[in-house]
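Removed: one protein chain of the complex. Kept in place: all other protein chains.
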Amino acid sequence: MDSHSAMSSLPASVAGSVDDVVGSAAPGVSRRGRLRSDRRPPGEPRRVAYVYLIPAFLFFGGFVLLPLVHSIWLSFFEWDGITPGTWVGLRNYADVISDGELRASFVHALILIFFYAVIPVVIGLVLAGSVARVEVRGLTFFRVILFLPQVIAMVVVAVMWRMIYDPGNGPLNQVLRSVGLSDLATSWLGDFNIALPAVGLIGTWVWYGLAMVLLTAGVQKIPHSLFDAARVDGAGPVREFFAVTLPALRGEIAVALTLTTIAALRNFDLIYLTTKGGPGHETTVPAFQVYNRAFMTGEVGSASAIGLTLVALIFLITFGITRVADRGGQQ
Amino acid sequence: MTSKGEQSITYLILGVFSLIALLPIVGIIFTAVQAPGSTVGFGHFDGIHLGNFARAWEQGNFGSYLKSSFIVVIAVVSVASVLSLMAGYAFGVMKFRGADLLFYILLLGLMVPMEAIIVPLYYDMRDFALTDTYWALILPQIGTSVAFGTFWMRAFFRSVPRSLVEASRIDGASSWTTLWRVLLPLARPAVLTMCVLLFMWTWNEFLLALVMVSDEGLRTAPLGLSFFQGRNQSDLALLATGAVIVAAPVVILFVFLQRHFIRGMVTGAVKG
Partner (left out) sequence: MMASVQFNSVYKRFGDVLAVDGLSLDIADGEFMVLVGPSGSGKTTALRMLAGLESISDGNVTIDAEVVNDLATGKRNIAMVFQDYALYPQMTVYQNLAFGLRRRKTPKSEIEGRVRSAAESLGLEPYLDRKPGQLSGGQAQRVALGRALVRDPQVFLMDEPLSNLDAKLRVRTRGEIKRLQQEIGTTTVYVTHDQVEAMTMGDRIAIMNNGILEQVGTPADVYEHPANTFVGGFIGSPPMSIFEAATAADLEVTRFSAAGVEFVVPGLPDLPASVIVGVRPESVRSWDENSGNLVGPLSGEVAYVEALGRETFVGVDSGVGQIVVHYDGRSALIPGDKVEFGLDPKGLRFFDVADGKSLAAGRLDSQ
């Protein structure tokens, strides 16, 4: 007996009858003299498809789509979560622009995009450019190591880096002091000017491995003949990179940018566990604002609006990146 | 041909960035295995002492945290994979009205982060008196997992030759039998990759646990670690041990199945 037949050991009558029950309600007999195009072959699982979809969509609809819609509803209210709320229309959205703290949080998110997305992709491209010309052995080994930061829970990443950034006895400052750069040894997560970049660099550490793996995988799909042709034309490494490698990686770059940008925008865990938005509001981000307002300060409506603005931003940027990538492809 | 110089540069780049990726991880492992009570700080290595693990387990309650995480993860991954197989099969093999629209909605849902829906989710759960239960952690994550899973399995089923499904139908197999008897054996690698990714994302989920659960007995590992951090600012080794315990299951899974992890993230992302 096959080992995977837990499902198929349903009584055959049930298994077979799924199609019967659903399929027999199919459109009626063919009408002579009337051409009915695109009618499903008899017994073609048409309605039965919905049976397969419903369980998954129940969960998806109930725990993703419905909350999304509910969120829209909530965003039009001022509500503390306990007493009845009051209708405020679009005021919560207006706050995104007028409220200084909120505005700053979005600006910080954009800055984090630079650290989470741009730098890693650049690093990835540098490596991809190298790997394109060179035969690398043991790439798998490197890939495993480079990918490790991706699989570690953000909580653990936060714990790690807080220890590293510790002003007193964290290894970073100790190293700086030992090489005579004590002036640079500061409170990384506590300094008003440095905190955001410091957090950003953690993100860079988490994401550059993915970018590297993604882009080198893409490079290996480029047919050798393109490189050979470029070399025959006398192109050096830089020329080759811009003429062959970069255009061919358009798709992978778009994907890498999309994934990392979304990660930067939705970033909650890291902020909560390292700086909690501080010092002051220097590292606050929209996702943190959502949490803070919904569960700490009793501004549920505002939190919802911020969350939805985040979603809109994610959609916009994703589509934007895809459009640019596609248009580049038509050149 | 390529010069030795170019080869060296490539290995250098790989080496440097691998080292940077590895150092903090190695550092925390070293810290975790320091002798209990020592004060040498992060990353110092002075032999392997496993005393901290016992302390973390008892004092830190990590046994309970791990148990909760496993309960949630196993529930989510098993239910989500079955549901995703079914839905992916429908999308990938069958023709039905609304297929394009439903898939588009699925794609959009994939882009919606937990951070955007956590607020209404909390209040809905509260209304159903499900906060501070495992359900509050399991049900929403099935919802988000099913979005990715369906997308992933659909891509797989679309790659199956149509004639195989037709042969099965001609042989008299129902759609159900075709899925589980004919196609599932083919789908094993794809299913494994999906499970591995869902495991990782569910295990690492923090925000949902933070919002939904306050009962110590229900805390999942990441949440437990964050509370542990609050209580243990000074005892670095202990904290490091907790971190290692929380990260270990996924890292171990990753090391053994790294092919699947990487393939999943890379090809899944590109297809998206």
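As written, the chain order gives the labels A and B, with residue 1 at the start of each chain.
Here is the rule we use: contacts are C-beta pairs under 8 Å (C-beta built on N, C-alpha and C of every residue); 3 or more make two chains touch, one makes a residue touch a chain.
In this text, all values refer to a predicted model and were calculated from it rather than measured experimentally.
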### Message
Touch as defined at the start, partner being the missing chain; which of B:22, B:99, B:186 or B:248 qualifies?
### Response
B:186
## Note on the structure
Given B:106, B:153 or B:173, the correct residue touching the omitted chain is B:173
## Note on the structure
Across the whole complex, the chain not displayed is touched by chain B residues 161, 163-164, 166-174, 177, 182, 185-186
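As a convention for this text, only the chains that are shown with their structure count from here on.
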### Task
Would you pull the chain A residues touching chain B in the complex into a rising list?
2, 4-5, 7-8, 10, 15-19, 40, 43-50, 52-53, 55-57, 59-60, 62-68, 70-71, 74, 81, 123, 126-127, 130-131, 133-136, 140, 142-156, 159-164, 166, 169-171, 174, 205, 208-210, 212-214, 217, 237, 251-252, 255-256, 258-259, 262, 265-266, 268-269, 272-273, 287, 290-291, 294-295, 300, 303-304, 307-308, 310-311, 314-315, 318
### Query
Which residues, counting only chain B, touch chain A once they are in their complex?
2, 6-7, 9-11, 13-14, 17-18, 20-22, 24-25, 27-28, 31, 41-43, 80, 83-84, 86-87, 89-91, 94-97, 99, 102, 105-106, 108-109, 111-124, 139-140, 142-144, 146-147, 149-150, 169, 174-177, 179-181, 184-185, 200, 203-204, 206-207, 210-211, 221-223, 225-226, 229, 236, 239-240, 242-243, 246-247, 250-251, 254-255, 258, 261-262, 265-266, 269-270, 272
